[in-house]
Each structure stands twice: as structure tokens, then as C-alpha cells.
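The complex is shown incomplete by one protein chain, all other protein chains being positioned as in the whole.
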Amino acid sequence: MGLYIKGNRMIIVMKYGADEAQIEAVVHKIHQSGLKEHLSRGAELTIIGVIGDEERLDPSRFAILPGVDRVNRVAKQYKIVSRSTHPHGTTIKVRGIEIGGAQIQIIAGPYAAESAQQMDLSADALALISCRLMRCGAFHSPPYAVPRKEREALAWLKHAAARHQLPVVAELSDVRMLDAFMEHDIEMIQIGERNMQNLDLLREVGRINKPIILKRGVSATIVEWLMAAESIAAGGNHNIIFCEHGIRTFENAYRNVLDVSAIAVLKQETHLPVMVDPSDACGKSWMVPALTKAAIAAGADGILLDVHPNPAEALYAADQTLSPLDLAQLIAGLQPLAAALGRSL
Amino acid sequence: MGLYIKGNRMIIVMKYGADEAQIEAVVHKIHQSGLKEHLSRGAELTIIGVIGDEERLDPSRFAILPGVDRVNRVAKQYKIVSRSTHPHGTTIKVRGIEIGGAQIQIIAGPYAAESAQQMDLSADALALISCRLMRCGAFHSPPYAVPRKEREALAWLKHAAARHQLPVVAELSDVRMLDAFMEHDIEMIQIGERNMQNLDLLREVGRINKPIILKRGVSATIVEWLMAAESIAAGGNHNIIFCEHGIRTFENAYRNVLDVSAIAVLKQETHLPVMVDPSDACGKSWMVPALTKAAIAAGADGILLDVHPNPAEALYAADQTLSPLDLAQLIAGLQPLAAALGRSL
Amino acid sequence: MGLYIKGNRMIIVMKYGADEAQIEAVVHKIHQSGLKEHLSRGAELTIIGVIGDEERLDPSRFAILPGVDRVNRVAKQYKIVSRSTHPHGTTIKVRGIEIGGAQIQIIAGPYAAESAQQMDLSADALALISCRLMRCGAFHSPPYAVPRKEREALAWLKHAAARHQLPVVAELSDVRMLDAFMEHDIEMIQIGERNMQNLDLLREVGRINKPIILKRGVSATIVEWLMAAESIAAGGNHNIIFCEHGIRTFENAYRNVLDVSAIAVLKQETHLPVMVDPSDACGKSWMVPALTKAAIAAGADGILLDVHPNPAEALYAADQTLSPLDLAQLIAGLQPLAAALGRSL
Partner (left out) sequence: MGLYIKGNRMIIVMKYGADEAQIEAVVHKIHQSGLKEHLSRGAELTIIGVIGDEERLDPSRFAILPGVDRVNRVAKQYKIVSRSTHPHGTTIKVRGIEIGGAQIQIIAGPYAAESAQQMDLSADALALISCRLMRCGAFHSPPYAVPRKEREALAWLKHAAARHQLPVVAELSDVRMLDAFMEHDIEMIQIGERNMQNLDLLREVGRINKPIILKRGVSATIVEWLMAAESIAAGGNHNIIFCEHGIRTFENAYRNVLDVSAIAVLKQETHLPVMVDPSDACGKSWMVPALTKAAIAAGADGILLDVHPNPAEALYAADQTLSPLDLAQLIAGLQPLAAALGRSL
């Protein structure tokens, strides 16, 4: 909490023609707030730097003053997740499997839980292909869809994966379900794109001791995403993995645009691992191989993939889902790519 | 649940050069799913209409088939909230105050609860200006902000407003807080833009009997917004008010772009009332009067405004907040406007 | 051209942990560029202000230096079009008709020129409704459309309008057509949204003495738009009218989102008039009345509308086009609105 005491700053840009009284009123409010100013006058433009403690620095309280053109924070607000606090990248371990190291991880499994058998067949296929982690996404049921049986589905997932010693990832959307996740010992928890800024949920998973895969909201800026991670980290849980999931743009030839630039930026801004979910980003299985390769080439530490024993019969998201054979072929193609990048798979 | 039985459809567009076997495979899957097809062959392009029951109609299960170019739903998925079910607009009453009728409602109050005194001063000012409804928005506290005392804040709000018989609106973000909202008899519940697709929360407020103000997510399409409302309505609560709140675009000269076109589209697509929150949309109090006028001219049934007894001392969102005097002047300017549009204020 | 000599500035924010040598290298480059620095050191963060002449201030030359986090311009780059140079708004006159004054102007006419008869019927209808200005938009012909006969179309437009003494607006997209516009004495020239950043075209219309209606590119920021206007103004032609035309967003329920916030921002940033084209923004005639009202309520000085003698037979853009009767009814509804806002129509 004392993290922001020193050196934090905003810059207040006065309007052209702001007068002395307006400048003084700003300086007065800075002092009144227990902060210090740093004045820089120009022939046309006066700029005022503000130095001090974060808590007292809400920019909008200065932006409202007469003669102020705009107020910009210059200090970054995320701290624990910032690479400046951990110049070397962080590796997160899940039962001995490293995420964020030289080995790239493929986490695969069904988009939605349908039955115990579907889960078993999925786990069997993953084990055969030598995948090391299994996932099951939540399904966002439309108003008239069949009700979810989440607790039962968690049991299916866990049982199927345990037969092959695969740690699992499942999506938590309702804070009241956290107990069930703990009971079933779900190894990693995914926060979906719709909950990236659900502060109540972020706070809860900040208090537990399991790795969190934090998906990017479809219109979240990278700074908002880093701040969401900071909201988890502030509770004590620093085991956070970012997962790029596509962003919403004007283009409608595919669901979302996979933002590979975000991978490069995160690798600079945070020490935490970065994964990518190409299935959900594009919504089309035929695009998944190209996007997976692009994500890995851009530096991703892992990939989340929708895989179903029989995609043509998947209840949801069939057309973004790979078959086990598709997955095996994709992985075969990824191995030389990973090697060319100095990594393994 | 039987609503979708008849006449619902998708259109399957085959690729150029799709062959007979591919077309037959699609038709076979349509039959297999208990649906009917309607085939239209052209020299270059074959189109297949699909007729039947919604539950079996997940488009992605057809999109995955070889030779299929794309699959589009043609039937709309929202039903209860659709204007086609209520050609005349619906009016929602809160303690005798009509929302969605000829009278335009201004709902004003602080962005965030700070103290009992702040709430009292706010309510006093609103009563003086003859506002009929009071609001208090939730604050989305950043990781290191002071913890919220939501229950206490609800009590402040309710007590302050009750002194002037003002019904109140407050934002619910955590499903575990719903009890407190019921206990304090908060008259209307706001679902914030970050929770527009929080299905667990939508389901809960679908079971109670209070009007819900459903804010649009900053990157939600109008169809997604209508579907979110349908998710509430499906639970039995049809008292839903849409609230346009600005959408996120490439422009960064202001926070979000107030989408007045959405007002016109909603007025056609749904029978439910439509409100607008210009304060939060633009983030600048100097823009609020122009946007308020634009919203009313475009057909909005009401306006949500951030008002604080002393904006320069507001703890949050100071620069988007009006003073009571600003509000009084704004309302004076709105009265002739409302009259020119055949409405009252 | 000496406008930017004094007081222009950038702010260079150093990275956390930037060392002395890096700071000195930045300062050295500032001096080397003939500029001055203003250093502000904090415990964690050093900020360097740069003072001097615009020409030498390309931010990217500093952003590339080691230890630099980012470089922001703080001075605005538009000058002639800035309201700071003309605190009172500018009124532009076209044959005695004022744009930017108390009177709101409606400029109506066909989306595309089809025939002399179509133009005559359009002009007759406008005269009957007491419109004071006539327009004809260019049509952006798709690859296989009938070739445009632009010169002929200009003659039709001018002849039809002259019969009723209506000054005209036409769109110029090819710089080689400028002569024809001058020959036919087209009173105002429209630069379309696709050419907002066509610098060659902007320079040419900067050298003539006719009012220019500068449409906003569908993804242009307001600052880029102001800079495009500055590019015209720099050539000597200061008779520029901004025309908001809708921006491209993720929403696809209508063509573009009419950005009413832009009207409010332009009114603050520039002294020049602001118009709005709701027809082309939304692409649907049934939405035009609501958007026209919103634009006027937000402060627009005029409206461009697509009107055709018989919209159902219009060759292009039929569904965004009003009939003369639609227009007459719309105008009747706008008169009380304008009056309520203290303006006339």
C-alpha cells in the first residue's frame, strides 16, 4: 500500500491563455491535497507537474478547475504485475508443468461440458497426443438454453483428467461457485473475457492460491487488463497468466481480431506469462492453425484450444473446435516452429 | 419456451462450387436434427433455408460442414423484449412516476457515495430542483482504493432520499449484495456496463419484482444488449429500462461515444423505455448539456446525471459531475426542448 | 509560418530506472536540435519538457532513445482553425446565406446525379419547401458500375439549381476535376470522407476561394480532422465547414455511428461551422429524423440530407433517401426545436 508514495505524478496542461489566477488556483489545490507542484511556464502554454501520493491524485479533481485543458497521469498504476519489479520473467508451475519457461504449453479441451463420456474421450485423446494440461470453458447460456449443471461438469472434468494425471483449467464466472472449484481441486481457474473487470470476482480469486488465467475483455485496453491483474495480485495471489482472446473491431469477417501486438507489449510491461486462445478469438477452426503459429512466433508462452471428440456433434461452438486429429497435426507443425524460436513444445 | 417452435430459420450459404454430396450432407444433417430444409439452387450459388425449433438450431454445427461458406440466423432471438410482441411502448411505474411515457425523467445524484451528509445535501438539492428520482452509481474501486462500504452507503442513500419521498436507483454488481438491496427497499436496480453480460447477475434480477436499468456494455452490440435484457425477462421480470452509456471507439478525445442512433434503433426493436447517461459516456461535465439535449431530441425517455453538492471536492469522477446549479440551469434549458418535441419534463 | 516558434512543447517520460547517462543523452539531443529542456526529476520517474520550434520537434526522434518510455506532444498542432485564434465563431456566407450563425441551414439533394430531369425535379421540390441550398453527392462507383459522367452531372446540378437561385454543393474527389467545378461555378465544394486525408486534394482546395465542406473520415479522430482542415487553411482558404458523417465502430446494426459528441468538441476546439450528414451516417431513411434532431440539439449549424423525387427509384442509396414530402415534414418538426434552442431554420 505504501508503494505509490514517492514520485507519482500527473501532468496538468493549462489552456492557451489560462491566466495567473487560474494557475494559482491549481497550485493551491495541489498544496491543499498535500501534494507538490512543479511549474513550467511557456510563452503560450503552462504545464504543472504534480508530485505525491497516489491516493490523493484523482486527476478528475484537477481537470474540473477553470483554465485546465487536460490532466494526464504519467506514472503507471500497476506495480506488482509490472516487469519493473521483476526484470526477469516469472514462471508459474502447475504440478511441475512450467508456464512461462522455454516450454510452450498447449491447454486443450471442450468448449463446453456435455457429458462424462465426452470428457473422458477428450482426456483420452489429449493424453494420446501428449498434451500436458486439459481445459473446459464455461458456456454462456443464452436465455432459453438448457440450464448449466456446473458442479456436475466440474466433477466430469476432474475425473476424466485425473485418469491421465492432467491438471485442469475451468472457467469461474459466479463467485458463489468458488467453493466447488476448491472442493474439486481444479488446478487453474480461468476468468473469462466478460468478467475481466468483475472486481468482486477478481478480489475473491486474489485470496486463493491457484494460478489464474485472466482473459482479456474483448474491448479492454492493455492497461485495463494489467490493472485487472493488479486487482487480483493486490489480494496476495501473484500467479496470474494473461490470455489474449481477440479484440472487437469494425471487422466482421471473423469474430474478433487476435491482437498479436498485445503479446509483445505484455512481454515488456509485465513479468507474468502470456497465453493466447485462438479458437475463441476467430471462431473458425480453419483459421486456428495460422493464428496459433502467429501467436507462438510473437512470443506466447502457451495456447488454449477448443478440442472435442467429434466437433460436428459439439453442442456449442462446433465451428471453432478442432478434432483430436486436427490437434495432433497442428502440434506436429508447431514443433519445428518452436525449435526455430529457441523453445520447445 | 415454446416461443421459437415455428418458423425460426437460418440460411446456409454454400461455397461457390460446392458439390452435390456436400449439399446432401447438409440436408441430411438438417433432417437428422429434426428440422426441415428449403433448397434454392442457382447457377453459381446454392442457398439452404432451415426451418424448425430454436434449440436444435446452433448455426455452428452447420458452419463446420464441408462446402458451407457461412450460416446466418434470420430470425431474431429476443422475443419478450421485442416490440413485435408489444407494438405500443411499455411504461414502467416507480411509485407513480412513469418512465417511458410523455414525461421525460431526470434521475440525478452522486457518482459515488461518500458520506451521509453528501447524500443528504444531494437529496435536498434534487428536491429543490424538483427532480423526481435520485441515483447513486457504484464506484469501481481500483486495486488500492479505500474499500467500499456498500451496505452503509445504501442506507445513506435511502435515508437521504426518503426525506423528500424520492425513489432511488443504485447499482448492483455483486450478486451477494442483492439481499441488502431488498432490505433497504432500493426502488430500482442498475446493472452497470461491466455487468451487462454477467449472466448470473442477470438471472438473479430476473427473479425479483423491481425495475432494472440495464446499461449497455461499452462494446456491446444492440443485439447483445437486447439479448441481455431477454435474459432478465426470461426469469419473469419484464420491468427493464435500457440505458445507453457510450460505446468504445478509436476516438480518444472523450471517454466514449454517445450512440444516439441506438436510441432510434431501440425504439423500433423494443417496447421498453430507453434512457441515456451522458455524464459517464463523455466523462466531461462541459459536454453534458449538449449530449443531454441530443439524447432527448433523439427520443430518450430519461437521463441519468452525476450531480454532487460540490463537484470540485467529489472523490471520484469530479470532472463529469454537475453542481446543483448546473443541473437547475440544464433543466431550465430542457423544458422548451421537451415541449418542442411534444413531451414534458 | 512562424506560428509555432514559441512555447511549443513535448513531454518526454523516461522509463522507471532510466539512468543518468540516458537522461543526459536525451538532453544532449534536445540541445543539438536547437531546443531547450525543462527537467523534472522524481524518486522514480524523470520527466523532460521540451521547448522550441515545431519543425525540429518530431517526437519519434526522441522516442527512439534508450531509456525513453514515451513522448507526448502537449501543444496542439492546428492553429488557424483553432478557436483560440478566433474566440468568437466564424460565419461563412454563400451568396448571402450564413452558415454558422443563428440560422440553421438544411442542404438537400440527391445522393447521386442520374439525369437532368431528376435534378430539375429535385430543385423544384427544394424551392417549394424553402430550402436555401442544394447538394449532390458524388457516387463511389463500384468496379462494374456504369461510368460516371461527372462534367455532365455538374451542368445538370447547376442548371437545375439556378432556376431557383439555389447555391449548390458538389463533391470533388479527383483533383483533375477542379477546373470543371470552377467553370460551372459550383458555390461550395465537398471533400468526401474517403478523401479527408488526401493531402494533394486538400492542398488544391486550399488555394481557391470557395467554402469547403470537409467530411470526417469514418475512422478519423477529431484531431486528425482538425489537422486536415488546417492543411486546407494553410493554403489560404479559411472558409471551411466541418461535416460529421458517422464513425465506424464494432456496431453493425446501422452503417456508422453518428458522433454527436464530436459536435460539442468541435464547437470548443474550432471557430468554424459544424454540419452533420445523418443520411449517409446511418444509411436508413427512417432514422434520419431522430438523428437530425439530435444533431441540431447538440449544436450543429446545418444538416446535409439525401432527397430524391422518388426514393424507391433512386439508382443508389435508396434506403437512406427522403422524399420531398418526408423532407417537408421533417422541417416542420425542426422549426419548434430550433426555436427552443434559440435558433431559427
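First chain written, first letter: the chains are A, B and C, and each begins at residue 1.
Operating definition for what follows: a residue touches a chain if its C-beta (ideal position, glycine included) is under 8 Å from a C-beta of that chain, and two chains touch if they have at least 3 such contacts.
Only a predicted model underlies this, so the values are computations on that prediction, with no experimental measurement involved.
Participant: Touching the absent chain in the whole complex: find that residue among A:260, A:312 or A:328.
Facilitator: Among A:260, A:312 or A:328, only A:260 touches the chain that is not shown.
Participant: Looking beyond the chains shown, say which of C:195, C:239, C:261 or C:292 touches the absent one.
Facilitator: C:195
Participant: In the whole complex, what residues of chain A lie against the chain that is missing from view?
Facilitator: Per the touch rule, chain A residues meeting the hidden chain are 219, 221-223, 247, 249-254, 257-265, 267-268, 281-282, 286-287, 290-291, 293-299, 336-337, 339-341.
Participant: Tell me where the left-out chain touches chain C, residue by residue.
Facilitator: Residues 1, 3-4, 29, 54-55, 58, 60-61, 63-65, 77, 140-146, 173-176, 194-195, 197-200, 218-219, 227, 230-231, 233-234, 248, 284-285, 311-321 of chain C touch the chain that is not shown.
Participant: Under the stated touch rule, tell me which residues of chain B contact the chain that is not displayed.
Facilitator: Touch set of chain B with respect to the missing chain: 6-9, 11, 13, 15-17, 38, 40, 42-45, 47, 49, 51, 72, 74-76, 84, 219, 248-250, 252.
Convention: only the chains that are shown with their structure count from here on.
Participant: When the mean CA coordinate of each chain is compared with the mean CA coordinate of the whole protein, which chain is closest?
Facilitator: B
Participant: Any idea how many Å lie between the Cα centroids of chain A and chain C?
Facilitator: Chain centres of chain A and chain C, defined by C-alpha means, are spaced 38 Å apart.
Participant: Going by the touch rule set out above, which residues of chain B reach two or more other chains?
Facilitator: 219
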